[in-house]
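First, the structure itself, so that you have it in front of you.
Shown here: the complex without one of its protein chains, the others still in place.
In this document, chain identifiers A and B correspond to the written order of the chains, with residue numbering beginning at 1 in each.
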Amino acid sequence: MARKILEVNEMSAGFLVNKEIVKATDRISFNVEEGKTLCIVGESGSGKSVTSLAIMRLIDYAGGAILEGDITFNGASLPAKDQDEMRRIRGNQIAMIFQDPMSALNPVFTVGDQIAESLRLHQNKSDKDAMKEAVELLRQVGIPSPEVRAKQYPHELSGGMCQRVVIAIALACRPQLLIADEPTTALDVTVQAQILDLLQSLQKETGMAIILITHDMGVAAEVADRIVVMYAGGIMEEGSVEEIFAKPSHPYTVGLLKSIPGFEANDGNELYTIKGTIPRINQLPTGCRFHPRCEHAMDICRNQEPGFFQLGQDHKAACWLFEEHAAESKVSPARAAIEHGEVRV
Amino acid sequence: MGEYLIRRTLQSVVVLFLISVFTFGLIHAAPGGPTQIFLSPGLSVEAGQIKAEQLGLNDPLPQQYFRWLGNILTGDLGATFKNNIPVGDILWPTVKNSVILMSVTWILTLLIAIPWGVYNSTKEYGLSDQTASFISYVGFAMPTFWFGIILQSTISIKLDWLPLSDMYTIGKQGDIPDLLMHMVLPVSVLTLISLAGYQKYMRSSMLEVLQQDYIRTARAKGVKENKVVFRHAWRNALIPLITLIGLDLPMLVGGAALTEKVFNWPGMGSLFVDMAMAREYSVLMAITLLSAVFVVIGNLIADILYAAVDPRVQLGKGGK
Partner (left out) sequence: MSAQLQPASNTEAPADIVPQSEKPLGPWRLTWNKFKRNPFAMSGLVVLFLFIVAAVAAPWLSPYDPARQDLLSANLRPFTGDHVLGTDELGRDIFSRIVYSGRISLTIGFAVAAVAVIIGSIIGAISGYFGGWADIIFMRIVDVMNSVPTLFLNILIGAIFGTNFLLMIMILSLTSWMGVARLVRGNFLQLREMQYVEAAKSIGVSSWGIIFRHLLRNASFPIIVNATLMVGGAILAESGLSYLGLGIQPPDTSWGMMLSNAQEFMLIDPMQAVYPGVCIFLVVLSVNFIGDGIRDAMDPRQKAQLSPRRLDQWRAKFSKSTK
């Protein structure tokens, strides 16, 4: 087993909304291993992005805070650091790329300048050296004629190009961990695949770990080693990509899978949707946070929050359906749905 | 760039042409016709007729207009009605004086307002921010000339620290230290009044920019917070301010008239007021046109600056 580079432990992060503390993530725990890709999957509003901001400690600038728990990076606690120490880690050991590449780049600086800035900051490179390396980085992320591009402004580049630039900025200092928050959502479908391929090949080259945040199970299937499924601030299911796709267990995970066009059952003419919408995080239901939308909700789900049930060596889910240990032969309704061919995995 | 400049200049010429028609039309639309206002009441009817004939006031309006326009374009602004002094001789010195007053005010205002607004955006609702907000409410609600009068009665009369009015002490014409002493009060009034607005605008512009995604990118890169503010946010926040400065120019030229009057500063604004009292219409028309030229040129400069700061604006393609 590879070394754990990042450990998130019972971490809650939140905001103060109308004089009330609102937890955007609720005691979540997960690990990221060196050189591996972890996907955090969930609808918008599930707390995925807040998780990434909390790790980066950028949540401080967004009016929020880490409320409890710990985040350990290379054995050191991130919440215990001050912003000055964090600044030396950000962009250097942990880097981040964002959803909308067009707005993530500063419109008044050339892209070369924006890449070089990282190098000047963390590696004390001279302007000239930094610029030379910026061009090299542009080449590395697959931008043709990088010498020309480096001197251009973001508005002169397409969305896919911009995302490559954002990736180049993130990679400039060879981070050990890259957090990618919906990196392909704002892009055309054809470009999406290119960007994902690029991330994977760069990962192979540099050996960095990746946290990829997405709402798209298809993306997760393509790149993830492990998957964490989040819903309304809590983790619903966690496991290796093989386990999650072979034995999706939490009804929410099953719902997510069923709503992917490619996974649709035999009839194939109607797309599955999960009923209702994600609750506001300050209006969470009692008991299991998913129960109002769950087809299999039982009495206990309404009253008591489920803990995690171990479903395999590396697979767990927070759902009362698995109370009588999942390893036993008893088949859960969610599994039954899959086995009856409603969902083809 | 060149093509854009030409097109913008042509547009400006059109606006200036319309302004000249407008000014000319306004004066000739007065009840009783032009002869009535151009002539002083002391003149007998016959003498008035002769004078009007001399001035060409009985010609058809378009003819009069084009004669006037032609004269102006060749640099002949006409002469005052009463003493037949060339308008240019009166006007140009006052223009110089106004430019001295306004440029100092302008530079001072921006030098204070921009950094202050930037600072306040990073310390929202702090002491400095509250002070600025207080000043801006006061600045918007206080009549400029009243503020001037109050300063005069306290600082000049009661305390006798600074000269009461005028540009130079009599007999000290051209003496720079003396000029500076005379400038302190009018410049303070004008600066304080316009400072608040710009500070407020800069602050809100900064607050908006600081919420943009690229600021988060900069922080994610590990950029120091003061560099986030002064390198990444500042230039973006400046862009809308430039447009505002361009739009505010007429207020600057006109707003100074009151202050000039309070402090008896021999500028274009006080000349306009005096000439309005004396019903010297050729001077009024010349000043109106000239201030419009200032405004139009100012807007043109603002446009060019805008393009210089914001790479997204390409002058050649005319995008605005």
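Simple rule for what comes next: contacts are C-beta pairs under 8 Å (C-beta built on N, C-alpha and C of every residue); 3 or more make two chains touch, one makes a residue touch a chain.
All values reported here derive from a predicted model rather than from experimental measurement.
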Any idea which of A:138, A:161, A:177 or A:278 touches the chain not displayed?
A:278
Looking at A:7, A:33, A:68 or A:305, which makes contact with the chain not pictured?
A:68
For subunit B, the residues touching the chain missing from this view
15-16, 18-19, 22-23, 26-27, 29-31, 37, 123-126, 137-138, 140-146, 149-150, 152-154, 157-158, 211, 213, 216, 247, 250-251, 253-255, 257-258, 261-262, 269, 272-273, 276-277, 279, 284, 287-288, 291-292, 295-296
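Following the convention adopted for this analysis, only the chains that are shown with their structure count from here on.
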Distance from the CA centroid of subunit A to that of subunit B, rounded to the nearest Å?
54
Write out the stretch or stretches of subunit B touching subunit A in their complex.
212-214, 216-225, 232, 235-236, 309-312
Of subunit A, residues touching subunit B in the complex:
56, 58, 61, 83, 87-92, 95-96, 98, 100, 103-109, 117-118, 121-122, 153, 155, 166, 169-170
